[in-house]
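The complex is shown incomplete by one protein chain, all other protein chains being positioned as in the whole.
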Amino acid sequence: MVERKDFLQEPVKHIKINGKITVDQLIQQYGNAGSFGAGRLSVACDIYERMLRDDDCTVFLALAGAVVPAGMRSLIADLIRERLVDVVVSTGANMVHDALEAVGGHHYKGHWQVDDYLLYKYHIYRIYDVFVPEEDFIKLDYTLVKIYDAMAAENEGKSLSSKDFAWELGKRLDNPNSILRAAYETQTPIFLPAVRDSEFGYAYLLHASRKNAEKTLKVDAFKDVLEITEICKRSPRIGMIVIGGGVPRNTVQSAALASEKGMDYAVIITMDRPETGGLSGSTLAETVSWGKVKSKADKIMVIGDAMIIFPIIVASVIERLGENFKRIPYIQRENLLAAIGGS
Amino acid sequence: MVERKDFLQEPVKHIKINGKITVDQLIQQYGNAGSFGAGRLSVACDIYERMLRDDDCTVFLALAGAVVPAGMRSLIADLIRERLVDVVVSTGANMVHDALEAVGGHHYKGHWQVDDYLLYKYHIYRIYDVFVPEEDFIKLDYTLVKIYDAMAAENEGKSLSSKDFAWELGKRLDNPNSILRAAYETQTPIFLPAVRDSEFGYAYLLHASRKNAEKTLKVDAFKDVLEITEICKRSPRIGMIVIGGGVPRNTVQSAALASEKGMDYAVIITMDRPETGGLSGSTLAETVSWGKVKSKADKIMVIGDAMIIFPIIVASVIERLGENFKRIPYIQRENLLAAIGGS
Amino acid sequence: MVERKDFLQEPVKHIKINGKITVDQLIQQYGNAGSFGAGRLSVACDIYERMLRDDDCTVFLALAGAVVPAGMRSLIADLIRERLVDVVVSTGANMVHDALEAVGGHHYKGHWQVDDYLLYKYHIYRIYDVFVPEEDFIKLDYTLVKIYDAMAAENEGKSLSSKDFAWELGKRLDNPNSILRAAYETQTPIFLPAVRDSEFGYAYLLHASRKNAEKTLKVDAFKDVLEITEICKRSPRIGMIVIGGGVPRNTVQSAALASEKGMDYAVIITMDRPETGGLSGSTLAETVSWGKVKSKADKIMVIGDAMIIFPIIVASVIERLGENFKRIPYIQRENLLAAIGGS
Partner (left out) sequence: MVERKDFLQEPVKHIKINGKITVDQLIQQYGNAGSFGAGRLSVACDIYERMLRDDDCTVFLALAGAVVPAGMRSLIADLIRERLVDVVVSTGANMVHDALEAVGGHHYKGHWQVDDYLLYKYHIYRIYDVFVPEEDFIKLDYTLVKIYDAMAAENEGKSLSSKDFAWELGKRLDNPNSILRAAYETQTPIFLPAVRDSEFGYAYLLHASRKNAEKTLKVDAFKDVLEITEICKRSPRIGMIVIGGGVPRNTVQSAALASEKGMDYAVIITMDRPETGGLSGSTLAETVSWGKVKSKADKIMVIGDAMIIFPIIVASVIERLGENFKRIPYIQRENLLAAIGGS
């Protein structure tokens, strides 16, 4: 029985800012206050830190929303290289925009209130307040078709998983800031469960229109289910950081369920809400009923714009870990990847 | 130059409800008021009506969010049978829940505030305030594995598109209220661009674990890109109704773009907002910059819960069309489907 | 102990729309489905119906958001005249816009994407997609100053409550569709707890600049606390319908608390969410901790745009009540108003 005094243990400590402070010093204050978004954000930092200090935890990053064109490309590539993320599950589009910069294209700072018909006539695409010139997409398409042709030739008669596809791209994109490249070089699995739903699909159209059916690239819609489930099964513990929701979130959660395991750590950053019943806004409590996340898991949902929230979490945790922190992911240490076609 | 008086043309007429009224009578009042959500909703009804009265328009329904388990299953099946929707693009999960009822399973009215750990121990899954017993999923898995085995045997050496996969399911689910069945019977294309991201993926895991790799079901991740683009290309005009956003919305929009056409009509029902840059909340204005939707298209976004909004739109439009309205979709009339493997 | 079968009692019945249906027929279907927003909306209709059939319940309508300029003016005036609402608590602004039409002004259907600087130069004010010409505000100001002068003269040495102020306005606005007029004529209390925060405040500025301080209108900031608490105290049961939240919602809830009673019925229509801690998005569960709403109360929060949701609730309930339904509010029947200065 919870007694009255149990509810009145720890007073809110009010935030004080007297001069220059580091990001983690601010987050510590948020933790002392402990309320509303500030409390949630500080808990999210604690959980990510704990995931990283847990040697036997495989850390998934689920990536939806146009955060790569908006400025998170290097941040994510660095997290992969620094072994602060072990597996990535992404929308196709985020990797399209990663590849677009890898082939020399750019995203431009724009504005959300603009004459979209003028942009259309100028062949400039808008993603909220980011602009992308069509010629950069055309350059990307051109490169992708060549890559697809090569991939198809090298893998004739073989169906790739979306992870194979992503690594094959990374292999051919020689750009150090590229997420795909970083994932390939570090053999970090990167799954694209809805890969066709992006410019990768349009490039396939171009590629397929010039080939007879047997010679086209084959990516199997289901194959990555086996791979991601295997990773969950073999990892002693699993955790996820979700940016946005959608297919990437669902894919990670389903893998945790399919492996009959349940996640031990979960941080979700979203603006969606639960009442309309969509997956992206569903609560972490709800995931417990399915066994996707453990009842006792360290878990928190932060309500906010990931472009604001996620870099804060990263900055806070990097500060906590310090310069000498080194981490070898369980899946690399135990060579889990051999089981799913890594090297 | 817009003159001052141009802004002050039509006064808001205030809503009056004096007794029993039909849904469309209410929507007419919303149109007379013309403001906020009421104005948008009435415009959405107008646009859907116009799509349906346009003989040369192919009407896409993009379906995200858990609306099928929540009560829209028959509504959508009926829309397909009545030829009020010509092509469906859905999350895998919505069709999983359709299939679950087709094999005798049920969704139950539950509550959103409940002990999820108790549900977990009871093997009951929660989708906001809908409960699903695990045994119904197990029954579904069992059926799906048998269906996959049969599909794989029948299609050996052949890769299916997600639409082929959906029709193959519909062929084997003998249930008149099923969306998959209705789509199969009426040869309504139904695309599942992220098919693996659902219980269909888990059933694949079960299926694949008992087969050697050559004998497993092959669904091609990219193949449906060709099919949906072809439909757009051959349709004189295209329109979409989007429930929720996500991959289904993006898939339809990308097809409109890939076919170098742009949509003529668009209705989006969502709770997402544009500022965080995700596709689901992006404005229809933004789609114009890409050429996904035409600058001159009839288009509106309704901000609300689709379980409330969409049935109202359907009820209003059905009332307007009257009992004798008959529609033969362009893609059926012109037998577009032959080009993409229909009959 | 809740058993497993208790969670699996009632299957979701899927919505069917076969032809023309009334608003309440649609709502009945929403009740059969029972999920997400559809379930909540049908419960909201049930609760409002129950409030109205409870002879001893005083029904409060809390009114925030610009619903009066957007088209709800007549609807609310009619609810007051038909005795389907017993007490109104409103923002000042909604009553300003009611008065603006009462003096011959208009609101115009506009658009949300428009050159606001052009509107500024044209002296047109925008409320999302509603336009109001400045001259209508000037006409209103002129009338209000005259009314204030008269009110001040008649009430010299006396401080009015916000309810007195509202009735004094209603007395002088001879317009049958006016909410203020309807409230005055039916002696329906109408509280404006933040009355100065609106054009009523600006009119006061004009009025006060031409008077010496003793001769200006006196409205007491606190006096209505006594009146609204008294109504709650004397009513056997109390219920509220909240449009939007803010000060009106808080005022009703605080009165329920101050009267040491707690509400028996509560319907809230809002788009706000709880996590950021604001009152408008706070859950009905939270109100229980305070004693503002009873633990056993019939209560529901509908997430949506009030311009869509509220007229549906009204239409559904009016249909259920039928033409011959008559209601005499408890506060009128027992002449509660005498205690707070009504007649």
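The letters A, B and C name the chains in turn, as written, and every chain counts its residues from 1.
By definition in this document, a residue touches a chain if its C-beta (ideal position, glycine included) is under 8 Å from a C-beta of that chain, and two chains touch if they have at least 3 such contacts.
Note that the coordinates shown come from a computational prediction; the quantities given were computed from them, not determined experimentally.
Of the options C:V247, C:V267, C:A315 or C:I340, the residue whose C-beta touches the omitted chain is C:V247. From the options C:L8, C:I124, C:L169 or C:I231, the residue with contact to the unseen chain in the full assembly is C:I124. Within the set B:K215, B:R273 or B:R327, the residue that contacts the chain not displayed is B:R273. The chain not displayed touches subunit B at residues 35-37, 40, 273, 275-277, 303.
Residue positions on subunit C in contact with the hidden chain: 64-67, 70, 93, 112, 116-117, 119-120, 124-130, 159, 162, 193-198, 200-202, 204-205, 208, 217-222, 224-226, 229, 244, 246-247, 250-251, 254, 257-258, 271-282, 285-286, 288-291, 295, 305-307, in rising order. If you put the missing chain back, the residues of subunit A touching it would be 2, 4, 7-24, 26, 29-30, 32-39, 41, 66-67, 69-75, 78, 106-110, 113-114, 118-119, 122, 124, 128-131, 133, 177, 271, 285, 303-309, 311-312, 314-315, 318-319, 323.
Going forward, only the chains that are shown with their structure count from here on.
Shared residue numbers account for over half of those found at the interface formed by subunit A and subunit B, and the copies are therefore classed as meeting with the same residues. For the pair subunit A and subunit C, the distance between mean C-alpha positions equals 45 Å. Each chain gets one centre point, the mean of its Cα atoms, and the points for subunit A and subunit B are 26 Å apart. Within subunit B, the positions touching two or more other chains are listed as 66-67, 70, 119, 124, 128-130, 271, 285, 305-307.
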